[in-house]
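Moving on to chain A:
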Amino acid sequence: MEFKNIGYALLTIFIVLNYGLILQGVVRKIGARVGRRYGIRWYQPYIDIIKNYAKRSTITHGVMFYIAPVFRLTGGIGLLLFMPVIFGSDIFGNFSFAGDLVLVLYFQFFGILGMALGAAESGHPYSAIGVSRGLSQVTSFELPLTLGVIAIAMQYQTLNITEIVAAQQGGFMNWTIITNPFAAIAMLIAFLGAMGRSPFDVVLAPQEIPIGPPTEFQSGLLGVLQLNRAIFPAAKLILFMNLLFGGATNWAELILKTFLIYMWPVFVGTVFPRFRVDQSVRWFLTVPLIIGIIAIILI
Partner candidate 1 sequence: MVGPIYIIAVALGTAFSLGFFKKANVKFSFAFMLLAMTFMTFISGQWLYAFLTQQQETIQIFTAGFKPPFSISLQMGFYEAVFLSIINIVGLLSAIYMYDKLKEKGVQMMMVFVLLFMGLNVVVMTRDIFNLFVFLEIASIATAGLIILDKSANAISAGFKYIIATAIISGILLIGIIAVYYYAESLYINDIINSNLSFIKGGAVAVFLILIAIVLELKPFPANGWALDVYEAAHPGIGTIVSAASASAVIFVLTKILPIVGESGYYIIGIIGIITFLGSNLLGLKQNTTNRLLGYSSIGQIGLLLTIIGLTPYLGDKTLFIAFGVLISHALAKAGLFWLSGIINSKNIKGWAAIRRNPHLLVLMGTFIFALVGFPPFPSFFAKWELIMQLANNDKIIWLALILIGSFIEGVYLFRWFGYAIKGENQDLPEFKIQWNKIIPVIIFALGLYAIGYYYSTLTGSAASLNYIPLLFILFLYAIDFLPVYIKNTISIAGIGYYLYTIYPGLEEFNLIFALIFLAGGILTLLAGYTYKGKRQGFYPLVMMMFAGLLGLIEANTTLEFFFAWEIMTIGSYFLIIRGKKSMTHALSYMLFSVGGAYLILAGFGLAHIGQSSYSLDILANVQGYAPIIFTLLAVGFMTKTASIGLHIWLPGAHAEAESDVSPMVSAILLKAGVFGLIVLMLRMGAQSFGSFDIYYALAWIGAITAIMGNMMAAFQEDAKRLLAYSSVGFLGYALFGLALMSHLGWLAAVSLSVIHFMFKTLLFLAIGGVVMRVKTKEMYKMGGLIKKMPFTFISVLMGIIVISGVPPLTGFGGKWILYNAVLDKGWFLPAGAIFFAGIIAFLYCFRLIHTIFLGQLKDEHREVKEAPFWMLLPQYIILGVIMIFSAFPNSLLKPIGEVIMPYFSDGALEWQGQLAVSNFGYWNGELIMYIVGGIFVIVFAWLWFMNRNAQKVKQFNIGYSAERPSLPETTHFAYNFFAPYKKALGFLVSPIISDFWEAVSEGIHAIADKIRRIYDGNAQTYVLHIIAFIVIFYLIAFGGSYGI
Partner candidate 2 sequence: MEKFNLENISLVIGILVILIGLWGLLTQKNLIKIIIGFALFDTGIHIVMVSIGYIKNGTAPILDNAVDINNAANAVVDPVPQALVLTAIVIGLGITALMLTYVLKMYQKRKSLEINNYNDLKW
């Protein structure tokens, strides 16, 4: 590890942050147009962030509350930096030498737990309800995801993400989605839950418990959360791209692939209405679980 790695890491963060923000805006715009509305401007997420940071009054409910966004953003950035973003690139390999796929899988929870704690300190009941729902849902889609990951790790005989990507090079016929379809499907279904879009958006549930855990956050604190909301999904997209779709050797390929992968939860979300928590928990433990078990049996 050298100091230039830090510089490269900052560059990665910068690119992904902007990509994430634009992706957010663009997807909302598309969604609006499909729904025959005009929709927001594609750069609206930038405006929101600037607005939040510019607010003059900030309130805090306590230490945990104050550092929760820090946990959250650290989780997002960490997830991104522990993965090789661009295959074969020293510059965008980042800190992937610190740990393998298991680290990435578990580091996802760093931000989630920190955020849950901060939200809870606000004392707002909607926050607590949101956390309860969120954790419940996480446990259930984690099972098919784990089974898929085990299947892939066995397929490639490694937990090293770079090696997994390397094994998929040389045409789409080598991608995991083709070579190990059951594992891929199990993981992609779990991905729906991880992205938290409809039908699995009961955590934030905008019309019911106004945005759940982050309810009490405002101004700069919310701004940090919004940064994370750009980075974290992008990082997850990159993870799935690496594991299932052969990774990316340059930024153009990355943007194309992740955009298309993102369309999967977007489409599903447009078609299906919201599940209750108990429904989604049960659902994840039926069809996706069975697919995951098939993937394991086929190893």
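Regarding selection, all candidates are chains of the complex that A comes from, given by their letters.
A few remarks follow.
Note that in this section a contact is a pair of C-beta atoms (placed from the backbone, for glycine too) under 8 Å apart; a residue touches a chain by one contact, two chains touch by 3 or more; residues count from 1.
What you are looking at is a predicted structure, and each value in this text was computed from that prediction instead of being measured.
Among the candidates 1 or 2, the one that touches chain A within this complex is 1.
By the touch criterion stated above, chain A contacts candidate 1 in their complex at residues 1, 53, 57-64, 66-67, 69-71, 73-74, 77-78, 81-82, 95, 97-103, 106-107, 109-110, 113, 116-117, 120-125, 128-129, 131-133, 135-136, 138-140, 142-143, 146-147, 150-151, 153-154, 157-160, 215-216, 219-221, 223-224, 276-279, 281-282, 285, 292-293, 296, 299.
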